[in-house]
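One structure below.
Left out: one protein chain. Kept in place: all the others.
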Amino acid sequence: MALCKGKTIYHTLLGIYKQQISTSYFSTNKVLSNMYKDRVPSVQSIGELNALCIDDKPVEKKIRIPAKSEFSSAVTYDPIVQKFINILMRDGKKEKTREIIEQVLENIKMKQIENYHKATTDAEKAMVVTDPLKVFHGAVENCKPLLILKTIVKGGSGYRVPVYCHERRRLRVGINFIIKTCDTRKRKVPLSTVLATEILQAYNNEGNAVGKKHQLHKECEAQRAFAHYRWK
Amino acid sequence: MASRRLVQLSNEHWIVLNIKRSTVHHLQRCCVHSRIKEDLEDENFKVLNILRDKDVKRFKWEKPPDVRTLSRADCMKTDMNWTSVWPTKAPFRWGSVPLPIRQGYRKKEYKLSAGKYGNAELVKIPNFLHLTPPHIKTHCQAIKKFCTEFPSELKNREIRKANFPLEVITSDYVTCGTSIRDPRSREVTVNVDLSVLKFDEHSVTKIKKLAGDKMDEKAMTLQLKSDRCPVRKQNFDFNVYTLTALYYESQEKEDWEDEMEESDWVKYQWDKTQSKKKILKLKHRIQQINSGEKTDLASSVSKSDPSVSVVDTEDDIQSYKSAFSNLKDEGDSRETLNAYKQSVLKLLKL
């Protein structure tokens, strides 16, 4: 349940699962307002309010952002898969992207389980990782670069300087490597199969995505002389 | 910005104060607060906090609303008399309706439609703001002196139904316009309870077909409406005429009614269909096999009229007939299909 299935549960509760009605119809109509009708406010008496504000400090005003649709408190909620979906998404078609990722996980799982059942001895079976999420995480981890190149203008000319970057940036670059290798696929080959093979290769430290990472590292090493330009 | 502060006056009494602060004061306080925070958290190593807290926003003065620009709806009290605001039928005026109404096309799914201010869409649609419950209450009280009391003996519905099977409904209208005549007053509806009349099996089905939508088949009541003639009496006469015509037409039986095709049947008649021939042939063949006769296919077909040897009143054929016509009449469901399956199994002696 790495893909957020919160929406599907919501759909099944309403009895509209796998039908051609969008969720927004229900959010704008009477359904939600009826669900919230009998809600009791969380703070009712002054005593509880006092317990909330103990010290004399002024209450800070914070911007309240509504939770995104993919958030869920499920035990198996997976932020990296969600990140991957968000980066892969085009034109806000999240449902479509989610389907593709589901296909990818299915393909990976199918291949690995086939290998698992083909293996004869226990030692060989133990080597095969059948959990698609583990494979997915491993592939993303293997594609993360240590350094990235940043263009800095110094004295009128630009230099490409190797720069250390933080964790979030590394994750994004690594995911982008995987996605961009799949952009050069042939027509009529579905994206899900290409992504699945790419991820399986990346999990074994092979393939184009990992190659891109190595190439970036090489370039960083070549531009080592400009490293001190980082401090402008 | 109004920040809330709780002040303790004595042991039990708490007061919430809303304190307004100036801009300078607040910014100063923020800087001091962050410095103290840094000092407290790591005494040994000071970290420069370049990315400032994004939650702290600039203080913004909110203007109080100008009294001169307020509309009538904004100044209204909650207990005002609505009938005096909206006495008669009128097009929508956004200024005098204190309701959060929206109307119009939504450009995006997540966007709301336009509000009431200057909204031409709201003017286009009919409104019923002159027909609120307080309006109707006052209207009724005004008209009450013209009405007579309903006879108390007839208040029981069953007595009314037994003695008066024909119910005539008309309505009169009072308007404040230039003409005292209302076109709707010539409308007449006649409700008839058909259980009083005599019908046999054929005529019931026929009147159902003839009446169509006017007939309520479960309750066996007929509702006739008419406003085609200019005067009320003519309309009433027309309704009574249609009632008599319907009744006598349903009693007659035409020649062509026997020649109806399968698609026109109200009830499925198994005896008239190809299905009967098929089943009788099958039954005949099964009987042949069971009795041990060894006949070729060709000879069994050439023996014309298999129904001579097979009696169609046999138990399994009767059960098949009832099950199949039930399937045809009531449509598919789990029960009818199961009953049909049982009858076929019986036919095949399983």
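We call the chains A and B, going by the order they appear; numbering starts again at 1 in every chain.
One rule holds for everything that comes next: contacts are C-beta pairs under 8 Å (C-beta built on N, C-alpha and C of every residue); 3 or more make two chains touch, one makes a residue touch a chain.
Assume contacts and distances are computed from a predicted model.
**Student:** Identify the UniProt protein name of the omitted chain, choosing among "RNA-binding S4 domain-containing protein", "Serine/threonine-protein kinase SSN3", "Small ribosomal subunit protein mS29" or "Ribosome biogenesis protein BOP1 homolog".
**Tutor:** "Small ribosomal subunit protein mS29"
**Student:** Which of A:E48, A:E95 or A:E114 sits in contact with the chain that's absent?
**Tutor:** In the full complex, the listed residue that touches the missing chain is A:E114.
**Student:** Give the residue, chosen from B:Q103, B:N191 or B:S275, that touches the chain omitted from the document.
**Tutor:** In the full complex, the listed residue that touches the missing chain is B:S275.
**Student:** Consider the whole complex, including the chain that is not shown, and state which of A:A67, A:A123 or A:A225 touches that chain.
**Tutor:** Reading the full complex, the residue touching the unseen chain is A:A67.
**Student:** Name, in rising order, the residues on chain A that touch the hidden chain in the full complex.
**Tutor:** So the residues of chain A touching the unseen chain are 1-3, 5-6, 8-10, 12-13, 17, 67-68, 71-80, 102, 105-106, 109-110, 113-114, 116-118, 129-134, 137-138, 141-142, 203-205.
**Student:** Go through chain B and note every residue touching the omitted chain.
**Tutor:** That gives, for chain B, the contact residues 274-275, 278-279, 282, 285-286, 289, 297, 320, 324, 327, 331-334, 337-338, 340-341, 344-345, 347-350.
By our rule, only the chains that are shown with their structure count from here on.
**Student:** How many Å are there between the centre of chain A and the centre of chain B, using C-alpha atoms for each centre?
**Tutor:** 45
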